[in-house]
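Missing here: one protein chain of the complex. Every other protein chain is in place.
So, chain A:
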């Protein structure tokens, strides 16, 4: 089918044309780390363009969760679905973003098995740029996911008291945290052998992290030991910040907490990822 039509389209290699491309010995100067990372980010966007199916997780999943929790549990948890939506939506936004970061590891693991990563690693570019570029591409995915959740929320009756500024700030903070958290998954994707095992381990970590937080309910009714766990969970702090910003309060201490944990995530998992990447067989 496609291969045959493609073969017909190919002309034989011409010697003169080959000579002229080989002789055009242009040696442009080496681009800096920002440009190479952005170029790899462009590659990630091209892949979204060519394989749009990969957006299913950032679109369908949050929509499903928002509808399910609002209408199944909302009334029981908060007295009315409308009241619950005000509480839930910022939380769902956190969950959608944090869960989507897992996909980074799965994609990277698939990608690295292929020969193209060898070529990237053999290029004279800043070494982390293929990974940073992939994560930048993912930031685009997170933004799409966030836009969908917020739009759906507004349609269902979510009314953020913090206005547009609060919403934009909270999304910006979420993107920063998600980008930093992704380094945990890049590390995992370099340790584990198959995309399936990356998915399995990521799920095992993500479910307790997102549910064992204040995303869905106020932890007041939980047993004391669980409250203690929820209290130290960074996702709780992130959800508190996003909720605060969206509803018009600026929890400065909590914002600091989130930024510090973001920096820590990169500081710990970034270098480990790079060592693993350098020594990858």
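In this section, contacts are C-beta pairs under 8 Å (C-beta built on N, C-alpha and C of every residue); 3 or more make two chains touch, one makes a residue touch a chain; residues count from 1.
Just so we're on the same page, contacts and distances are computed from a predicted model.
The complex includes a chain that is not drawn, and of the options "Alpha/beta fold hydrolase", "Translocation-enhancing protein TepA", "PadR family transcriptional regulator" or "ABC-2 type transport system ATP-binding protein" the UniProt name matching it is "ABC-2 type transport system ATP-binding protein". From the set A:17, A:147, A:172 or A:268, the residue in touch with the chain omitted from the display is A:17, counting the whole complex.
The missing chain lies against chain A, touching residues 2-4, 6-7, 9-15, 17-31, 35-36, 39-40, 42-43, 46-47, 50-51, 114-116, 118-119, 121-125, 279, 281.
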